[in-house]
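Excluded from the complex is one protein chain; the other protein chains are retained at their positions.
Presenting subunit A:
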């Protein structure tokens, strides 16, 4: 079984995002970019399934600007076998990404797509669900655990009040939550090896996908900042303030 894992290049997890002065978006030039952390978890899961003999090949795909090839190389250093870069504008919308991935499906015929549950830049949490919808496949979103057996995948999902298990017919789409696994660090020899792994470059237009945005950004603003309050010296003082000043207890 072939597994396809889409990966997104985003502003690094540890960088505090800064809104551009003209309010048109968040600054990405000159900012450290990395693989979306949830996508790292997805890559790790696919590589583990290959190591267990469940998967035969792991293909990573990124849809975005030329520099996304660095993200694909990182995924290959973690153990993915080859990569496809689909060139488009930066950070396309989930609907367009899902359509590109559907076109990739027609080309690659994978038995499983594993995606990160959301990208930490636009926080959409939609692409996996949309891809599953377009393909008519089952979806195991917010996965905390997956087991593949007998032509099905059993997914333990993280839901509001606990967990839920669903069984999906393969092929299927799974989206990775935080605790699915702990992704490995790519070793230096594996980083070197990844440079020689194959990477194919395509254009979104060549796949016949309309990438036009449905959501136009009117403006991006900083949220109202909370001001630091006061430090109190004792529990008695805290209780007094909560009772008489904040009137919250």
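Going forward, a residue touches a chain if its C-beta (ideal position, glycine included) is under 8 Å from a C-beta of that chain, and two chains touch if they have at least 3 such contacts; residues count from 1.
To be clear about the criterion, contacts and distances are computed from a predicted model.
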Per UniProt record, missing subunit out of "Ethanolamine ammonia-lyase large subunit", "Electron transfer flavoprotein subunit alpha", "Chemotaxis protein CheX" or "NADH-quinone oxidoreductase subunit H" is "Electron transfer flavoprotein subunit alpha"
In the whole complex, of A:30, A:53 or A:162, the residue touching the missing chain would be A:162
By the document's definition of touch, the residue of A:29, A:66, A:219 or A:244 touching the omitted chain is A:219
Residue positions on subunit A contacting the omitted chain are 11, 16-17, 19, 26, 38, 93-95, 98, 117-118, 120-127, 129-134, 136-139, 141-142, 144, 154, 157-169, 172, 177-179, 213-223, 226, 228-236, 238-239, 241-242, 246, 248-249
